[in-house]
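As you look at this complex, bear in mind that one protein chain is not there, while each of the others sits in place.
What follows is chain A.
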C-alpha cells in the first residue's frame, strides 16, 4: 500500500478533482433491492399494487381480494413503507381499514412473524405478500392481536364467520363499528 501512495500525488489530485465534479445520481443498494423484489412479485389474480408516486417505490399500497376462505369477496388494503435500511429492516406494513381479524388489530397493526421477530434479509417482498394473503385464508387464533376476535374464532368458528361477514359489511361487532370491505 505504501508504494501506491507514494505515487504521483499531484497528478492524482487533478484527476480526482475532475472525477468529483457534479454529483451524479447513484442507485442505492436498498432501492436496487426493492426494484428487484418488485420485478419478481407474483401477485396472481387476488392481489394488486398501487403506487401513489411511481418514482417512490419505497411506498405503495397492496390490495388483497381473497377469492376463498372466510374473507372471500372483501377488498383489504395495506400500506407498505420500506426504509433506506431495507433489507436489514423489514418493510412496515399496516392495514388501512378497521377490520375484524384475530391477527390484525383495530389500528391496522399486523401480527405476522416475518414482519417482526423472524425477518431476515434473505426474505423478500413476495414472502411478505404471501404471508399477508395467508392471514386471510387461515386466521390464526393462537397468535392474537385482536383478542376478542381470536377468542371468538377459538370458541365458535361459525359465530366468528358470521361476525367477519357483519364487519366486512360495515356493521358493528360487540359495539365496535368496522369499515365496509365487501366489494
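In the analysis below, a residue touches a chain if its C-beta (ideal position, glycine included) is under 8 Å from a C-beta of that chain, and two chains touch if they have at least 3 such contacts; residues count from 1.
Simple rule for what comes next: contacts and distances are computed from a predicted model.
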Quick one: the chain not pictured, UniProt calls it what, "DNA replication complex GINS protein PSF3", "Ribosomal RNA-processing protein 41", "NEDD8-activating enzyme E1 catalytic subunit" or "N-alpha-acetyltransferase 50"?
"NEDD8-activating enzyme E1 catalytic subunit"
Touch rule applied to chain A and the missing chain gives residues 1-7, 9, 12, 15-17, 19-33, 35-36, 38-41, 43, 48-51, 54-57, 84-85, 87-89, 103, 105, 107, 109-111, 113, 116-117, 119-122, 143-145, 147, 150
